[in-house]
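Note that this complex is displayed minus one protein chain, with the remaining chains in position.
Showing chain A:
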Amino acid sequence: MAEVIWGLATSHVPSIGAAMDRGKTEDPNWKGLFDGYAPARAWLAEHRPDVAIVVYNDHANGIDLDVIPTFGIGTAERYEVADEGFGKRPVPDVVGDPDLSLHLLESLVDDGFDLTVFQELDVDHGFTVPLSVWTPDPGESWPCPVIPFLVNVIQYPQPTAARCYALGQALGRAIASYPKDVKVAILGTGGMSHQLAGARAGYINPEFDHMFLEAIEKDPAKLTTLSREDYIREAGSEGIEMIMWLIMRGALNDEVTKVHSHYFVPASNTAAAIALFDNRVPQPA
């Protein structure tokens, strides 16, 4: 039986990937962010899954505004890294896991979550930056096959926080019912507070972010009571993408062990955070 071994929440700001690609992680403006990743990366290097699921949103690279799926899943064998307009990031293309994708799809549809299916998809920074946060030096390939799980956070109405959490719980059940004995990791991406357009551009709300970081670990249900308007007001018009963390969290056990978290302002225009949770049931010492 498949088991979720860890969940990782992380921002996906493109400049985090660019800082790595251009060797600027020791730059004074970036060092604090990357130093904050180190304990999580060390733990992750020791806990390699067989397959990972990245919950993310596309940014006008893999999909456009012709079709706006609220939730979608990739079912391909490979996903190419998207050229976002300035050349591809120098990172490996992504190997998928169609068998698990199709199992998750069927299980989730049966559970009331009617996902859009992506048989072809280029993955952008929303997907590759979290992989780089996890694995800074992947070499020729990422540590394991990865499945893209897409959420519309760009065009209102985004799914509610409550729906995202419920989807995450259904995703957890879907993984648990997979007959193969595989270790699964889940990444919830985006955030934290930020707003890119409007006179309030540059908005950061550390009080809200710290509340969210605490609650995502200990009381995620509390975060499902917040409306879209609450998220946009408190976290900024783009900060609402933190609802994607709730899908990751919903797929974990009620009780998780926090391995590491770190909060840093700014990554470009954004408050950036990482939070890593061990989902294995603690064994008596």
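The rule we apply is simple: a residue touches a chain if its C-beta (ideal position, glycine included) is under 8 Å from a C-beta of that chain, and two chains touch if they have at least 3 such contacts; residues count from 1.
Definition applied: contacts and distances are computed from a predicted model.
Look at the chain that isn't drawn here: its UniProt entry, checked against "ABC-2 type transport system ATP-binding protein", "Heterodisulfide reductase subunit D", "Carbohydrate ABC transporter membrane protein 1 (CUT1 family)" or "Protocatechuate 4,5-dioxygenase alpha subunit", names it "Protocatechuate 4,5-dioxygenase alpha subunit".
From the options A:21, A:35 or A:83, the residue with contact to the chain not on display is A:83. The residue from A:21, A:120 or A:229 that touches the chain not shown here is A:229. The residue touching the chain not shown here, chosen from A:24, A:41 or A:59, is A:59.
In the full complex, chain A makes contact with the omitted chain through residues 29, 59-61, 64-65, 68, 83-86, 154-157, 193, 195-206, 229, 232-233, 236-238, 265-266, 268-269, 271.
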